[in-house]
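Data block below; observations after.
Here the complex is missing one protein chain, while the rest keep their positions.
Labels A, B and C are assigned to the chains in the order they are written; within every chain, residues are numbered from 1.
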Amino acid sequence: MIINHPLLGPRDSQEFTYLGDASLIDRPDWQAEDAVDRFYDYLYERENPAGEHRELWFHEQGDRSWLVVTRNTLTHEITNVELARDVARARGRGK
Amino acid sequence: MHYSGFKVIKEALTGHKGWKPAWRDPEPQDRYDIVIIGGGGHGLATAYYLAKEFGKARIAVLEKGWIGGGNVGRNTTIIRSNYLLDGNEPFYEFSMKLWEGLEQDFNFNAMVSQRGVLNLCHTDAQRDAYRRRANAMRLNGVDSELLDAEGVRKMVPFLNFDSARFPIKGGLLQPRGGTVRHDAVAWGYARGADMRGVDIIQNCEVTGFRIENGKVTGVETSRGFIGAGKVGCAVAGSSGRVMAMAGINRLPIESHVLQAFVTEGLKPVIPGVITYGAGHFYVSQSDKGGLVFGGDIDGYNSYAQRGNLPVVEDVCEGGMSLMPMIGRARLLRMWGGIMDMSMDGSPIIDRTDTDGLYFNGGWCYGGFKATPASGWCFAHLLATDTPHDTAKAYRFDRFRKGLMIDEKGMGAQPNLH
Amino acid sequence: MHNLAAITPLGGANAREDRIGGITIAEKPDRAMASLATRMGRDGDVAKAAKKLFGFALPEPGRMESKGDWAAFWTGPGQWMVTAPFVSHEDIAPIVKAGLGDAASITEQTDGWAQFDVDGSDVVDMLERLCPVPSRRMKAGDATRTSIEHLGCFVLCRVTGESFTVICPRSSAASMHHALSVAARSIA
Partner (left out) sequence: MSQINRISGGQIDRAKSLNFTFDGKSYQGHPGDTLASALLANGVRLMGRSFKYHRPRGLLSSGSEEPNALVELRTGARQEPNTRATVAELFDGLEAKSQNRWPSLAFDAMGVNDKLSPFLAAGFYYKTFMWPKAFWEKLYEPIIRRAAGLGSLSMEVDPDTYDKGFLHCDLLIIGAGPAGLAAALTAGRAGADVILADEDFALGGRLNAETFTLGDASGADWASATVAELANLPNVRLMPRTTILGAFDHGIYGALERVSDHVAVPASGKPRQTLWRIYTKRSLLCAGATERPIAFDNNDRPGIMLAGSLRAFANRWAAVPDRQVAIFTNNDDGHRTATDLLAKGVRVAAVIDTRADAPRMADCELLAGAEVIDCKGRLGLTSITVRLAGGQTRQIACGALGVSGGWNPNVHLTCHQRGIPVWNEALAAFVPGTNPVGMSVAGAANGTFSTAAALATGAEGAVRSLADLGFKAKAADLPPAEDAPVNLSPFWYVKGASRAWIDQQNDVTVKDVKLAHQEGYRSVEHLKRYTTLGMATDQGKTANMGGLAIMAEMTGKSIPETGTTIFRPPYTPVPIAAFAGRSAGADFRPVRLTPSHVWAAEQGAVFVEVGMWKRAQWFPKPGETHWRQSVDREVLATRQSVGICDVTTLGKIDVQGTDAAEFLNRIYANAFGKLAVGKVRYGLMLREDGMVMDDGTTARLAEDHFVTTTTTANAVSVYRHMEFCRQCLWPDLDVQIISTTEAWAQLSVAGPNARKLLQKIVDAEHDISNEAFPYMACGEITVCGGLRARLFRISFSGELAYEIAVPTRYGDGLIRAMVEAGREFDAVVYGTEALGVMRIEKGHAAGNELNGTTTALNLGMGGMVSKKKDSIGSTLSEREGLTRDDALNLVGFRPVDRSRAFVAGSHFINKGDAANAANDQGYMTSVAYSPNLGHTVGLGFLKNGANRKGEILRAVNPVANEEVEVEVVSAHFVDPEGERLRA
C-alpha cells in the first residue's frame, strides 16, 4: 500500500507500523467515576467497520510521525491522511 | 448414503451412477428452533453436534455464499493442541481428540494426518518458554516433547543448521499435531449434519435480526424472514458486520487479513509441520505435494481477503533463512482470509446481552484446528445454556475483569497476536 | 587530549573505501552530527537562531541545506539533523545548544550512525535495488529516511543521479556495507 504522507508525499506502507483504530487517541479520564469501565471500552472494544476506518500508523522508517489514515477496509482505498498530533488537538487533547 | 471402500468399488464398476448429493439444497422453512449463521467449519460443526450429540432437531445453517468458502477453505490446515494457558489447552485438546475420531464419526475422509508439529526455538529464553509450555501440555495430559538441536537435526536434517542467522537451539514437538484436508472438514460436517436433518441453506445472506423485547425471534435474510428460537453467530471475520445488525456495534475483535501460500507440487520432503521461531514462517506439505506455508497477518484491519507484497516477502525470507533448500520451489498461489483477531488472541464462545443470541468468534488465525471443539462447545451452549467445561474461559467479560487469555503476552493489540 | 583511539563503524582504524564496478562506497566517520528538535511553540526562535548559527534557514521536509561547515537535513516535524566536520566540531551538541539556547532540544548523534558516501554514474541503479524511495527522481539536496535491507536509514542526495549518502545505525554498519556491496556487484 501507499500512504500519502502529509509532509513527505507517497510512501510505501512498509515504512510504517500499524497500531489500530484512531479512537485510541481518546484516552479516558483516569479520575472519572467509572474510569475502569471507560478504559476497558477504550482499550478492548472496537467498531471494526467494513468500510471507512480511521486508524493510526507510525512512520517508523521515516519521520516518526504518527498519522491518522482514513482507509476503506473493504477496498484498502485511502482517502485522507493527517498528522495524528493535529487530530489529537482537534479532538481536544492538549497537555 | 454411507461412504466406504466397498461403495467406491461398486460405483466404479457401475459408472458412478449411484452417488447422491453430499448434502441437500433445501428451501428455507419459516421457522427453526436453532439458526446458525455461517456455513463455515464452525457453523457446520455446531449444527452437526447439535443434531448428533444434543439431540436437537429443526436446525438450519444459513450461508451467504457457498459452504466452506471462508476460512475453513482457505487456511494452512494445521491441527495442534500445544497451548500454554489453562484457559486454552483443555479446549484445544478436546478438539484434537475429536479430530482423532472425526472421520469415522462423520463418515468422510478428511485426511487427518498426525505427522507432528514442531516449533523451533532459537534462544535460551524461547527454549525456557517452550519447556514451560511443553510441561503445561503434559500436566493437561497432552503429548509434548522438547528436542535439543541434535534432536531437531535428526528429525529434519534439511534445515539450515550451518549458516543460519538465528541458529536452531531446539524445538517443541507435538507428535499428535498435523494437518487435515480443510475442505473435507466443511463437507464432512455438512454431509453429516444434513443426514441428521439439518437444513443447510446456501446463498442465504442474513440482512438483519428481528429482536422483540430484548429477545431474538428470527433473522431477515436475502431469502426472506426465518424465525428462530435461538440464533448462533459463527461468522469469523464477519463477526463485526453481523453483530452490528443485532445492535452490537462494538466487539473485542478486529478483522485482519492473513495470507497463505502454496507451491507447485513436489515430491515429499517435509514430514510434518515446522514453524520458525525467529521469523514469520511455518510450513507443511500437502498430500498432493504442495508446500503449504504462511507467516504473519498483514497487520492492518481488512475485509479485503487479499494481502500485499511485504508480508509475502517477509514469509519467504523466513523460509529461505530456515530451509534454503526450498528456494527453487515455486510459489503457485497466494490468498487471503479475514481473521477475527480478538484482543487477547483467544476466542469467545458466549451468550450476548440479547436473549437468544449467541456468539462464537475471535478465533484469530487459529480457528481451523478448533473447528470440532468449537462446534461441540457452541452446540453445548446453544443446547444447554451453559458453557462446556473446556470453553468456560471464553467469555466476553474476561477483558473487563482482567482475565485475559493471552498466550503471546501481546496485550490488547490484535495484530500482534 | 585523551588517549583513547577511535575506530570506525566498520571496526577499522581508518575509514574504508571500496570501488565496485563504477561505484565507490566510502565510509565517512569524519562528520559530527547532532539532532535539533524544536521546543513547543518555539518555531520562530529556532528559525532565527538557526539562521544565525548555520547561515541558512533550516530546510523544509525532505530537504537538506548546507553552507560552509554546516549542513542540516529535515528528519521530522520540527526536527533536523545538523552536521559539521568532526575534526572541528567533535563537541557538536554543546556548540549547537549554545546557539539555540532553550528554544530547542539538542542531542549528540555523531556516533549513533554510520555514514557511507556512494558515488558513481550508475549509483541509482544500485539504490533502486535497495530502497523504496525513488532515488532516480531525487535531486541534489533531497534527504529522506527510509529502509534498506530491514535497516532504517537516511538517504541524502548530494549530486543528482551521481552522489548519495546513506546513513544507518552504527551497530549495523557491517550489514549495510554488505548490502551496498552486494547491490553494487549485481549491477557492476
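Observations
The criterion applied here is as follows: contacts are C-beta pairs under 8 Å (C-beta built on N, C-alpha and C of every residue); 3 or more make two chains touch, one makes a residue touch a chain.
Please read these numbers as outputs of a predicted model, since none were measured by experiment.
The missing chain, though absent from the view, touches A, B, C when the full complex is examined. Across B:E27, B:E53, B:E150 or B:E313, the residue that sits in touch with the chain not pictured is B:E313.
Hidden from this view is one chain, which touches chain C at 1-9, 11, 29, 35, 37-41, 79, 91, 102, 105, 107-113, 128-134, 136-137, 149-151, 169-176, 178-179, 182-183, 185-186, 188. On the side of chain A, touch with the chain left out of the figure occurs at residues 1-2, 10, 12, 17, 19, 24-25, 27-28, 30-31, 35-36, 39-40, 43, 56, 58, 60, 64-66, 75-78, 83-85, 87-89, 93-95. In the full complex, chain B makes contact with the omitted chain through residues 3-5, 7-9, 11-13, 16, 19-23, 25, 65-66, 68-69, 73, 86, 89-90, 101, 103-104, 107-115, 122-123, 125, 127-141, 144-146, 158, 160, 163-167, 181, 183-184, 187-188, 202, 263-269, 278-279, 285-290, 304-306, 308-309, 312-313, 315-321, 324-335, 398, 400-404, 406, 408-412.
Assume only the chains that are shown with their structure count from here on.
Mean C-alpha positions place chain A and chain B at a centre distance of 30 Å.
Separating the CA-averaged centres of chain B and chain C is a span of 49 Å.
Multi-chain contact residues of chain B, defined as those touching 2 or more other chains: none present. Looking at chain A, residues 12, 14 sit in touch with two or more other chains.
Chain A contributes residues 1, 12-14, 18-21, 36-37, 40-41, 43-50, 53, 55, 71, 73-76 to its touches with chain B in the complex. Those residues of chain A lying in contact with chain C across their complex are 7-9, 11-12, 14-15, 60-65, 83, 85.
Those residues of chain C lying in contact with chain A across their complex are 61-62, 74-77, 79, 132-133, 144-147, 152.
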